[in-house]
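Have a look at the structure that comes next, please.
The complex is shown incomplete by one protein chain, all other protein chains being positioned as in the whole.
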Amino acid sequence: MASETIAVRAAEAGRRTIAERLHDWVVTVDHKKLGILYMLYALCFLVIGGIEATIMRIQLVAPNNHFVSPEVFNQMFTMHGTTMIFFVAMPVLIGFGTYLIPLMIGARDMAFPRLNALSFWLTAFGGLLLYFSFIGGNGLYGAGGAPDVGWFAYAPLTSPPFSLGHSTDFWTLGLLVSGFGSIGAAVNFITTILCMRCPGMTFGKMPLLAWMNLVMGGMLILAISPLTAAQIMLSIDRYLGGHFFDTQAGGSAVLWMHFFWIFGHPEVYVLIIPAFAFASEIIPVFSRKPIFGYPVMVAATVCIGFVSLSVWAHHMFTVGMSSYANSFFTITTMAVGVPTGIKIFNWIGTMWGGKIQFKAPMLFCIGFLVQFLIAGLTGIMLAASPFDWQLGNSYFVVAHFHYVIVGGILFTIFGAFYYWLPKMSGRMYSETLAKWHFWLFLIGFHLTFDFMHIPGLLGMPRRIYTYEADRGWQVWNLIVTIGVFFQAAGVLAFVANLVWSLFKGDPAGSDPWDAWTLEWSTSSPPPEYDFARTPVVQSRRPLWDIKHPEDPDWKYE
Amino acid sequence: MSSAAFAEPTNQGQWTLPSRGRVGMISLIAAESAIFTIFVVAYIFYIGKSLSGPAPKDVLTVPIFATVCLLSSSLSIHLAVRALRDARVGIFGLLWFLTMALGAIFLIGTGLEWRRLIFHEGLTVRTNLFGTTYYSLVGLHAFHVTVGLLVIALVMAFTLLGKVTPKYAERLEVFSLYWHFVDAVWIVVFTVVYLVGR
Partner (left out) sequence: MRWTEQTRIGLSKMIGITVLLAGFFLAASLCLGAPADSSRTPNIFKPVSTPGDSIFHLSLLVLAVTGLIFLVVFSLIVYAVVKFRRKIGEDGREPAQVYGSNQVELAWTVIPVLIVVVLFLATARVIHSTQDAPEPRGAIEVTAIGHQFWWEFRYPQLGIVTANELHVPVSDPSRPTPTFLTLMSADTDHSFWVPRLAGKTDLIPNRVNHMWIDPYKSGLYLGQCAQYCGVEHAEMLLRVYVEPREQFDDWVHAQQALAVSDDSANEGRRIFESNGCINCHTVRGTVADGSFGPDLTHLMSRDTLASGIVPNTEENLRQWIQDPDSMKPGCLMPAMKLTDGDLNAIVAYLETLR
């Protein structure tokens, strides 16, 4: 009986219309489809955010340039930052987690499939709401357009007298809505990882990706909520005449900063920890060794999760806090560098003594390793608060955080795409095109973000739509802008590779990389139900145990 | 490579994992606690900082009765779920109704207090910092009570239609965690607004 049903369904599958297939994607609660939806959504916004950055860089290529007006420039940096954090980085990382976690822990789906779908659509709608501001932000006053208050929207710039029209409200509400989606995703991640692991998979035998997404989920829960609260307060100020951040009524501008950065700093750890997860899965496979120091990696991640909740005011060193407060945040910020550094050493330890294969995923992870090292070190420089009194709010900071987010996170995301695309689509990508992508992007990244440190050291603040010619900043800005076009070429190669692989890629088979975690035991792409029978595992690398029955991992762990 | 190749379990019977509903609800409660914490911090920060207008001690009266009702509803919901587990659906229905009534009394009490504050004392959201933080914090809590009460009313309707049976006890227990959370928040809000802040 069952086999007849399956046969009938298979025969009908080829005859589904486009509308039916589209409908399938829109109403799906399957974690794999939702994960792919998150990723595609993020890729679209990556291109849009990149265009916003390109516009800014062209404006800044020369002093006193007139490529765009100051109003447009200010909208560009606000939208670029907001888009990249909330509608590129978070969706793509949540998307990978949504796709991979059930497959890696031997479950059939996430704990709450409908909540999963709701979270995606809330996130998606939030982004559309934000972008609708370009059209609809011109409120009754004729002012507005897209928000132009910076991605951290400091008070009282966001109060009604300084922020006319509704542009700020599109920022607030767009993020409020997508914030609920993020909390939903976090609840799903935590519940899935805690409650749906296959038999034998104790906490000590979970893939590092599961551990890191668990920590990320916990941090999302604690981090997004302060932003939600602050945005509700801002809306009460703007619409109901409240005074939370109204300095004329005794309100405090610094309170907004505290609330925002209590969100903002853990948020960047929310972004980097899944990136660590990708590196922790890819580097071992392409070094042909297990991850070095699994328990320490787990402990370091949990440690980072906790300590990162105590560092937020290093974004506020120039605000005039007492010397004791500045000292406190200096030491906590430096302290969080210790577990982070330990992880870098562990990745090197994984490569050490291995047999490294320089396929695209590994190339991007090696780039990540070097770049994240540099980014961490410039972070230590910024942690020394007096040094931050010079470097803060300058292009040095902009260079630092782009080094982390692009050089660190985006590189591992590219690596993750190349690593898991064969699993998701059943097709291999073109290794040649991927190498073009890597080199073009690497050159562009370094041209832009290495040299971007220098204007910061020479006194160039951030968020300025132009600058004076006598400051000595123009040659550096020119180099920075040139790098943008190399990066764009790299991303073009990436998109071309994705599309090419879907049509012309070789069939991948279930395990093209000879890897060891559970997702590689399914077909490529996996069947809708993921696993026909719930797997039972005995070690951290179940497929290694099967491939090497004479020398299984569980003897050594 | 098929999953059939995996090792047969040696102690399969002992693989227990926490309940999804509970973990999910606890995660949600953690997120909500973080939101409330920020509002409480704002309230405490602004105590005494209003530039003008009524101060808490001038206009606030301690809502003892409403508080007792709300906190008792935690007890009644707990007993209700226990009754349902023991398959005493009639008792469950009564206790569930009691929970709903106590919650409604709390909300009505809040509404009456707000009416007095707005129309007799002239305290609104825009009056001063006290007004802003008071209505936001108490209002956020009341909103969560309202959402909970809507769910309780829905379950009440299902009970009257005879659809609620002991097999739903686990689900209602998970929901009751939310209701206990709402009550715990009220203890904090009550302490900060009516005891410390006055």
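We call the chains A and B, going by the order they appear; numbering starts again at 1 in every chain.
The criterion applied here is as follows: a contact is a pair of C-beta atoms (placed from the backbone, for glycine too) under 8 Å apart; a residue touches a chain by one contact, two chains touch by 3 or more.
These numbers were taken from a predicted model, which means no experiment stands behind them.
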| item | value |
| --- | --- |
| Which displayed chains the unshown chain touches | A |
| Listed residues A:35, A:165 or A:290, member touching the removed chain | A:290 |
| Full-complex contact with the absent chain, from A:29, A:173, A:302 or A:342 | A:342 |
| Residues of chain A in contact with the chain not shown | 69-71, 74, 148-150, 154, 156-157, 162, 247-248, 250-254, 287-290, 292-296, 318-320, 322-323, 326-327, 330-331, 334-335, 337-338, 341-342, 344-346, 348-349, 351-358, 363, 366, 369-370, 373-374, 377-378, 380-381, 384-394, 435, 439, 442-443, 446-447, 450-451, 453-454, 457-459, 461-468, 470-472, 548, 551, 553, 556-557 |
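Assume only the chains that are shown with their structure count from here on.
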| item | value |
| --- | --- |
| Chain A and chain B: spacing of chain centres that average the CA atoms, whole Å | 34 |
| Residues of chain B defined as touching chain A within the complex | 1-9, 12, 15, 17-20, 23-24, 27-28, 30-36, 38-39, 42, 45-46, 49-51, 124-126, 128-129, 132-133, 136, 140 |
| Contact footprint of chain B on chain A as seen in their complex | 111-112, 115, 183, 186-188, 190-191, 194-197, 199-200, 217, 221-222, 224-226, 228-230, 232-233, 236-237, 240-244, 249-252, 255, 259, 262, 510-511, 520-522, 531-538, 542-543, 545-546 |
